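Some chains have been omitted; the remaining ones sit where they do in the full complex.
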Amino acid sequence: MRIAVYPGSFDPITNGHLDIIERAAQLYDEVVVGVAENIRKSPLFSLKDRIRFAGNALAHLKNVRIESFNCLLVEFARRHDAHSIIKGLRAVSDFEHEFQMAQLNRKLDPSIETMFMMASPEYVYLSSSAVKEIAEYGGCLEGLVPPEVEEGLQKSFSR
Amino acid sequence: MRIAVYPGSFDPITNGHLDIIERAAQLYDEVVVGVAENIRKSPLFSLKDRIRFAGNALAHLKNVRIESFNCLLVEFARRHDAHSIIKGLRAVSDFEHEFQMAQLNRKLDPSIETMFMMASPEYVYLSSSAVKEIAEYGGCLEGLVPPEVEEGLQKSFSR
């Protein structure tokens, strides 16, 4: 069984995340999406909402599970018998930060590898924070997030 | 009529901004400097001050106007019949972020192009936050900001 974890804050999940997860699900027997409980910046959506959005958007993939975590990433991977951490790269600045995190994680547990996948060209510009900014000003979110997330964002900012 | 918008927080406007605006004003019939009302980090100067500093420093350019905005950038461009958004690039990290913003804006409105201009070598190191840091410690601001901004900064930090 080859298992990978795909960690993030998913505040909220975007079509860019879904694209990476769908592609990873073809290469691994199981992909565990890890939703970080604590985020440095206070999240727009509650942990429960972030998990629900991810879960509904990924319900069609039988080998993908959603779990929350509140520990070191290598510890989360170990608990799920995963030997790969999947990360999506969109830009050079992602690369730099992720490179440092990957080296640090290998120092903490050499048996777990970080595997990087490139974002699809049409999602290179997409991030959770960009999506929130567009929603804040009432811009169109079509094609950027799942429909349920679009509704959630609209509710959040119409309050 | 070829109109461009040049957006920013301008907290405060620096000689690096002025250099880009002066060069853009030669290529377009009209340049609308857009001062963002809401900034993520709380600004040092009020919107009114930020507009006044920009307005006085640019009074000699007849085809440049200052406007505040509080909406999506593409919406601001549309309101002013602008088909170009002007951005200044100083460094690779600017490039990355601006690349993503430009792609996102094209997705939101394909009729509006982001055009990038390179900072002049002598302003590559200059930013609003660097200027504030120097002022905070009483360093010399000559050649970095317009005289009126220099005074404003000194007043702010002597309080």
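Read from first to last, the chains carry the letters A and B; within each, the first residue is number 1.
Methods note: contacts are C-beta pairs under 8 Å (C-beta built on N, C-alpha and C of every residue); 3 or more make two chains touch, one makes a residue touch a chain.
Here the structure is a predicted model, which means the values were calculated and not measured.
Trainee: Quick check on the homomer: 2 copies visible, but what's the full number in the structure file?
Mentor: 6
Note that in this section only the chains that are shown with their structure count from here on.
Trainee: Please report how many Å separate the Cα centroid of chain A from that of chain B, as a whole number.
Mentor: Computed from C-alpha means, the inter-chain centre distance equals 33 Å.
Trainee: Inside the complex, what are the residues of chain A that reach chain B?
Mentor: 90-93, 124-127, 130, 134, 137-140, 143-144
Trainee: Which residues, counting only chain B, touch chain A once they are in their complex?
Mentor: Touching chain A from chain B are residues 71-72, 74-75, 92-93, 96-97, 99-104, 107-108.
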